[in-house]
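Just one protein chain is left out here, and the rest sit where they should.
Order as written gives the chain letters A and B; numbering starts at 1 within each chain.
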Amino acid sequence: MAEVDPHALSEEDFHAEVHSFQFWLEAVEGYLGGTDFGFDPNLTDEEFSESELNYLVTTLCNYCVAEQAALQASSGMISFAPAPDAAIFLSTQVVDEGRHLEVFVHRLKMLGIEDPWQEITARSNQSLLKFKDRLLEFVDQRDWEAAIFVQNVILEAMEFTVFQAHAATADPITSGILTGVAKDERRHMGFGENDLGRKLKQAPHTRTRLNRITAELNPLVLSTFSEIAEELKIDTEDLGISSNYLATIERLGFST
Amino acid sequence: MADFLSGYSIQSWLESCPQGYLEDTDYGHGAGEKEPEEMLGNDTFREDAIRTTVQLVVGERAALAASSGLVNAAPDDSSKMFLATQTLDEARHVEIFTQRLLDLGVRKDDLDSTISRYANPNLVKFAEVLLEKVDKKDFIAGVVGQNIVLEGMAFSVFEMMHATNDGTNPKFAHTLSGTIADERRHVGFGENRIGSLIKEHPEKKAEIQKMQQDMTYHMLATFADSFKANSDVVEEAHSQSSPDAKAAVYHGVDLNKADASEMEAVLSDTVLGEFKTRLGRIGLEYLSPAA
Partner (left out) sequence: MNDPLIDSDRFTADRQKYELTDTGFNEVPKKYRKFYRKWKGKGDELADNEVLCPVCLVVIRSARSLRPGDRVYCMPCMTRLTVAEEDGMLVARVVY
């Protein structure tokens, strides 16, 4: 295997490399090899109390809502991606989001939920559902800037923050699943922030519109955060909202 | 149904593709494999390879747009999962065939203009008929157009190209083997998933058959244009091939000896035969473009 210093790549080669299917293929081989539905198949489940199980099921159901939104949004955005390599990157994201939904549904089944899809509908967080509807409106309108902002910046940063915090306290199987999912989110979040950052540099007027969207969606995101934190009995400070989610929004120059 | 559809899971896809036949490949072929020097050094052969590869990129771009658009139109989550994997398969095909254009000497800056110059207008129309259904979120018509008509065509075209290249261009033959393996899943999904939906929606039959008829018309026109354009290349290739060369047999025809019109005939007959069989199995009647 030839050694390659990534920092010596030209900017063009760097972007071509990281947005390619080939990169995705070799990256996921690293952390999904040997897993079965996202976790080490040699692990066995621990005993949950009734309330622990109830909270975990509700949380997983809401992860599924977020992943359904992400699957629908990322697949819908391919047809209006601004460049072929962006379309190829989004295709890798589509399969990542599909995988996330699948592993969470599989986990719900392992926890004894016979009809996970019905359970997801019953336990959906209202703020998250409103957020999903708004995201899919932007996708239907083929509004690239708004869709990439809401999906790959806001939603992905929210998921990344929550999944990492939850993985630290979860049972070993759920933790393994969440750790793998968060590794995918790193790519999605980075793609969104960089794509949007470049766009904002070229068209600063877009910022005003996206600022309005931030103001509209922030309450939904923060309310979702606090509900999940309550279910998981995690302090919102521990979730690192200020250092992760809000820092991303701030880096792009949006008011928080 | 749920157990049957679990075969369409991303877990199955991961085990069969990234951890299966794509493991250790580089843009779909073995690391270090190259296009043959005899082809790169001959402008006529190289241009023909570029023209052919452009059609593959155009077809795969259409397949990518269609499969990603169909994720949102799918009525059940298993179909969404499968279409998510198909979206990535199609994106991979776009990438590996685009990479082949670069390997054939097309400069990155010239990619778009090369694709525009060589893209067959009939193939573009073929894609437009399909994407119109996808834009309307018509799942049944979209899947028939994508997974039976487009994929059925691609499957046969790739198999024929694989037979041609197997003995002379291992790099491209390996690239094609992986895409053929992907297409197998796609055509399988098309038949298995849509068969039951057609039964539930018999009122859709006429509209879908009309779409198939229009797509078939543009497909046959694409074949006619393509084989006409490369008839001289075929002759030159035959004149240069060794008399001891191993036969490249595709459906009983030795492609190392057949002329362009024989090649067109065997490909068209094969694709149309497959269409009739597959459409018949899901309860649709094949409509000839001549009808």
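One rule holds in what follows: a contact is a pair of C-beta atoms (placed from the backbone, for glycine too) under 8 Å apart; a residue touches a chain by one contact, two chains touch by 3 or more.
Nothing here was measured: the structure is a model prediction, and the numbers come from that model.
Visitor: If you put the missing chain back into the full complex, which of the shown chains would it touch?
Guide: The chain that is not shown touches these displayed chains: A.
Visitor: Please output the residues of subunit A touching the missing chain, sorted low to high.
Guide: So the residues of subunit A touching the unseen chain are 1-11, 14-15, 17-19, 23, 26-27, 30-31, 160, 183, 186-187, 189-191, 193-194, 196-198, 200-201, 244, 247-248, 251.
By our rule, only the chains that are shown with their structure count from here on.
Visitor: As a quick test, compute the distance in whole Å between the mean CA positions of subunit A and subunit B.
Guide: Their C-alpha centroids are separated by 32 Å.
Visitor: Looking at the complex, which residues from subunit A come into contact with subunit B?
Guide: 20-22, 25, 28-29, 32-33, 36-37, 71-72, 75-76, 78-79, 84, 87-88, 90-92, 94-95, 97-99, 101-102, 105-106, 117
Visitor: Which of the residues in subunit B end up touching subunit A in this complex?
Guide: Residue list for subunit B touching subunit A: 9-11, 13-14, 18-19, 22-23, 26-27, 61, 64-65, 68-69, 71-72, 77, 80-81, 83-85, 87-88, 90-92, 94-95, 98.
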